[in-house]
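Excluded from the complex is one protein chain; the other protein chains are retained at their positions.
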């Protein structure tokens, strides 16, 4: 769908100085779903921008294509954005010196579509009548295009191609007079998944959508030198650890947390809402050392491995994780099954920003750039490969081939999530259903296509047992698992408008 | 005055990837007024972008800080912008390959305030309900801030800090349905000097403000290979010469020229208006080989030199121009006076983008980077220096010192414009009155400050005689000469609001 | 020691365009010894340069600061070098297109001293009377400075600051007429550790120093399309795997392998020599999936963990590796001790090229950039940390602090190498003895300095048992373990000259 926007032109929007899609080259190659973003904000701390850069570094796994920070020094807002890793964008102390102030908000971006443009890098910033406002957003709106068209019709000019800019324009045209009322006015018009951090001259605001699909937590820096402890908002607890902040609580679904010099207060403009937290955060996205919604991610993953071993045990000689994300589940699987856990696949972490495109003689090398087999561990063995998900299946096939080429006698694959049968519209980059292997094939067919002797996924009940419930039913829709079930808890307005337009 | 804008923050608006103020370093050093922009557009030609790049190159003297081109290929708009000279921005054939199409509009920018941001580089582009629109603007609006504040209040979000973006928003919110009507709606709300070239999907539009302060001409490429000749719009005739186009006519003050596949038509939405063309274009800005408003710039400059010699002749041994702009007037002065014309000052054209900042022992070298004296021509001589204007007087002082150090016995300065006593608000970068030497001192004082034995400026009547009139009165306000007279023909809305705000 | 060299100046040798020491910023921060280089060569294959880039990518762990490839197309040599990871330097297909030919040699560089200059990046290339010659070198010469001084005295001009350039000059001034004889002439004059790959117009040559301190292996690509299988030389077997080559054999200590269109032949100019292979390759340097000298690196590391558990078992709740290098030993330790293996420390692999320097409030964050603790695994537990070595001890201290801050009740550290008491002069970047913790303190003191409840290193006999010998004595000096013992098998000529100069 085309999106009208200021300064950019559909089809070839980038000027030379803005264009940098090298980063996108390897994006889909590892055939994983991708988190779209990480957010971090701090109110009233020395070195606010440095803390934010550290927080973004700890959240790097949530987005590696671009980073941005907006700081506020009591008089002015300061912005720096760039393409690349946090360390590349903010590693220069001269850059950090351009971001003074006691408050800051930052964003890591993983772009889902098109080239990565510097204009699209968040936080977005606009100067309003009432002063500046920076917005960092993790998630995806399901009625962004519909709203965008209406706003353009009204005379609004968009300058990015991101969903998130819709927030800015809705705030700009709101007739309410203060920032929080304008923000609520805007929130009431959008649908979708949004964890927001907003920085104005007078407050730092955290927002989670009514269903709390994407995470957002509140933390506090210990007081130093007699100063009051600063408040921190972040996507995950691992970002608190790196800056030495203490976890206070999760921001609640549908909650607006407003932090200012008077302290902290909370609004619930949507009333009491039902949590539908993204279950895939536990399976793959979140960092293993994070604690989400009260549960340790690492423990949960190991426990999924345990359940998987119970459900789909198999006689074998070694349990081998597909690194890095399959490691905890494989450890759980090994512990439960009593079969030794071995590093049969080695991951090369030194992949630069770009790499050689396969030519002539050299084919299908993509996967070899990241993984290599540890032959002595695999040769002549019955191998259980443990991975977290199968999306297109292309990488799984290559890894199985590598493992067989290294001499494995049997290859069994165990997946620590149910089959991925549906696309995500709430902030995760997944391909269309037509490209999802599990949407097109049953498990037997998938096993054949991937080339394994047996294939099993964790069951729904097994997954929810690992999360501490008796079974899925017992979890009472506490999570969004639409990518496995097609049970979408938020209306897909744009999708419906495009695929099932109403008759004229 | 602060200007609210999207994504930028007053005080430190630039991200690292956007910031490049190196180009600005030498900006004021030559102590000349500066033209703000050059514009060029072409409709229905092969290689439209290449022609536009050539046209911009010929107009390089009107702006050296940045360049941009938007092309249209019948389906999509394509944009490329960059900081630097036209050859630096468009010299790469791979860049040109990203600008396909038979129509294009281009812009050279000379920034008057703040850092040079890629966001500010024109043409500005926006995608509207009715399709894309690119706008290139030479001039300055006198009510831009007033309009901007009103637009921000209405919810419009600005993304550049240029006056020109006001046009875009006024067009965006207009209730008229077609591009031309929306454009006229916008024009009726702005005040100031504006030569515009606008490119939409269906037409190329040229506009001159009601008084025609800034130039805009119409040209036509000869037909080739049976194709119809393409139309060209440009700031000066020298841009026609480089692409081999023929001069058709000046766009008239207050005229809108609309070029589309049906041909060309003209609108006069402001009715018949009085021309007040900028007289400084003749004195300094325009390229000597351009013909403006029917008069050859080179001839006019020489004739000013003739008039100056008649008015302020002096016994001397050599007539020496301050290169490059003083050359034609000095030739006229020499011819009329019979005193030999000699190149006593040599200009070094190889000044890179940056240069050494004077330190310790090395002071006041700025002027030496650009000029050096040709000692044998000056030593022991009575020298008449001919220059086009005195703004702050700092460079004049340094040049006089250099000429004396080279042995000149006497130094007389003759200036081919009247004393610059007022700021320009119509698109020329001049300092505030407090910094204009002639606004603070009489001629005798100026002579002393600059260090010359005598100083004379062309008289008003002399200037207009050189332009073909009997005297200034006889020219009947045909020109804007506000920088010499303070007679501002267009209301200074923003300036008045800032300096003489109405009582609350 | 100062090294005379062409074009560079000691102290500030780099021109702006050559200087890039950003890469060096994090070099010592992880407080590990560093391998200096990886080498790869291929003779007679399609896409020789692409294969070499892949091989270098697989050898990236041996050097991350710079990479270079020289190819030969039958008529001309072609060179490309750059700073950064292999993927950064060779990821652009346009770059690869500049490296045509069926033969190529490549090099990964880890610089031990000074800034990383593009001039120092290998392979070094020189045009001789007899044609071009490219040399890639892994190792370090112990008489390089002595030879360099003599060569400079003779009139040779050095252009890099690398030891390796000595080879080039010795070959250049040799009076022998063919490449192999000149090479042998040069080899007879140098002392030290050198695995060389040399590419001339007529042959690809692999050389290992008489003691075979650094690794070099021979592999062969399977024949395709009726062509004969190409020969490959590489530092490790993992580089064969990525290109699909089969392992043939280790190049022997003191052997020269000459590959040309007639086939392969072997010379032993030093006669039969004693192998003293670097034992640290097993402990830390080599990739776990490589097989060195007939032994699988991964198995050896696990076995060291087993021996360590036997020697220095301790009551504890969890075995936690310091990732990534401590993982296999920790697995062995856990398996032998029966204590659960847990990922209590998470490594952040997304460290960009640079990062924020700690300021004010933010101190000692370096280690946190790379590692974070997985609190639920550590809290309230008795923890055994397994790491491969302690060099300065600074990182160990920080990690222990982190683990305690995460709630560990006891922290025991087990190290899979003996105490590092001596510097390496054979190609490994280690600090001077004065900075080696184990050279200055006994184990009790070290435990206190690092802050652990107990500290143990693998014993010499335990280490050699893991390698398959009864004890160290039984290994019969088969390895170089000078960094643990000070038993240097190759004379340290330069070091002696500098530290114990002969009386005049």
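As written, the chain order gives the labels A, B and C, with residue 1 at the start of each chain.
By definition in this document, contacts are C-beta pairs under 8 Å (C-beta built on N, C-alpha and C of every residue); 3 or more make two chains touch, one makes a residue touch a chain.
Being a predicted model, the structure only gives us computed values, none of them experimental.
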Among shown chains, those touching the left-out chain: B, C
Candidates B:51, B:322 or B:428 - the one touching the absent chain: B:51
Selected from B:287, B:398 or B:472 as touching the chain missing from the view: B:287
Missing-chain contacts mapped onto subunit C: 3-13, 15-18, 68, 70, 75-83, 95, 98, 118-119, 124-129, 132, 152-159, 168-169, 172-174
Subunit B, residues in touch with the chain not shown (by the definition above): 45-47, 50-51, 53-54, 57-58, 60-61, 64, 84-93, 96, 224, 238, 241-243, 287-289, 291, 296, 298-299, 324, 327-328, 331, 335, 340-343, 346, 348-357, 359-362, 365, 368-369, 372-377
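We adopt the following convention: only the chains that are shown with their structure count from here on.
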Contact graph of the chains (line, ring, star, complete, other): line
Chain whose mean Cα position lies farthest from subunit B: C
Rotation, 0 to 180 degrees and nearest 5, that superposes subunit A on copy subunit B via CA atoms: 180
Whole-Å gap between the CA centroids of subunit B and subunit C: 61
Gap in Å, rounded to a whole number, between the CA centres of subunit C and subunit A: 36
